[in-house]
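One protein chain omitted, others in place.
== chain A ==
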Amino acid sequence: MASVTIRNVEKVFGSIKVIHGVDIEVAEHEFVVLVGPSGCGKSTLLRMIAGLETISSGDIMIGERVVNKVPARDRDIAMVFQNYALYPHMNIFDNMGFSLKLRKRPKSEIDRKVMEAAETLNLRPYLQRSPAQLSGGQRQRVAMGRALVRDAQVFLFDEPLSNLDAKLRVTMRTEIKALHQRLKTTSVYVTHDQIEAMTMADRIVVMRDGRVEQVGAPLELYDRPGNLFVADFLGSPSMNFIEGNARRSDGAALLETANGSQIPLPENAPVVDGQPVVLGLRPEHLSLTDPEEGFAATVKVVEPTGANVEVFFDFAGQEVCAVFNERYPLVAGQKMAISWLPDKVHLFDGVSGQRLESE
């Protein structure tokens, strides 16, 4: 097992720069998730770690070794592909044992390791089948098994669950996490699904347009997103943003929206009079309250999910989503009042999008 160090790495395709100087440290045994919208360069970065893509500048190190010029086969990594990439002309046993066979390991060792991996992944009954005869979830397991038998330094996952149906995705997510907790192999996992990122990662790297937006533990990013992009990307339903200008008078701070509504901000909010500000509120931090204490909001749409209810309000001229655990008898058009705890408020600069941190 080894760490992975990415130091000021850039990638240029022709004249287009897709990765702009990225620095990431993946510690030994750590499970790091690269997450971002499609086209943000996360897969390219993973392929550069794997050695499938050249590095335009900067260094990638696996353990203490700079691997910039090392071919994929000598990097001692294992990779699970989005579409599994099982060898269609080999049965499951041979698919899983292929890497060991290439390394000319004795047959007894190949047998033992493949059997072990098959046992772990419940693939014993399928070893003699061909990949075409397996279901999507089973193929996914075989792809994992192929990585498992390797005892590789690092596991790389390239959106491994995106071809599965929703239910299976949740199951496999848990399985992969459980597997990592047992094996502790250093892992880099790429996904565009923020739920996968939140649930699986030790640390999340949020990327956009070839740059790292923020790095941190899942809840750290969720609770203190460094900018509007991260705040918007993590969480489902995503954070509500209310745009306006800050007003300060007599020490009190408030937000004035385009339609003239005024929303009080925490007193210690680091804003100056006239500054464009975005107020961020997580849907689960909103609650219904008495009309005297809260802010007027009109119910637009009610979407029960079973576990909770998502309610969309018309609030201060903008649409705001709230998630309630109680099943309030709400109907569209109803006038209600909502409120939130002041310490749950996120403030961002309206121009730069950066988080405004209260002292």
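Rule of thumb we're sticking to: contacts are C-beta pairs under 8 Å (C-beta built on N, C-alpha and C of every residue); 3 or more make two chains touch, one makes a residue touch a chain; residues count from 1.
To be clear about the criterion, contacts and distances are computed from a predicted model.
Its record in UniProt calls the unshown chain "Maltose/maltodextrin transport system permease protein MalG", which is the match among "Maltose/maltodextrin transport system permease protein MalG", "Aspartate carbamoyltransferase regulatory chain", "3-oxoacyl-[acyl-carrier-protein] reductase" or "Iron complex outermembrane receptor protein". Set against the missing chain, the residues A:Pro131, A:Gly226 or A:Gly244 yield one that touches it, A:Pro131. Here one chain is not drawn; of A:Val26, A:Cys40 or A:Ala78, the residue touching it is A:Ala78. Within the entire complex, the positions of chain A that touch the omitted partner chain are 50-52, 71-73, 75, 77-79, 81, 83-89, 98-99, 102-103, 130-134, 136, 139, 146, 150, 163.
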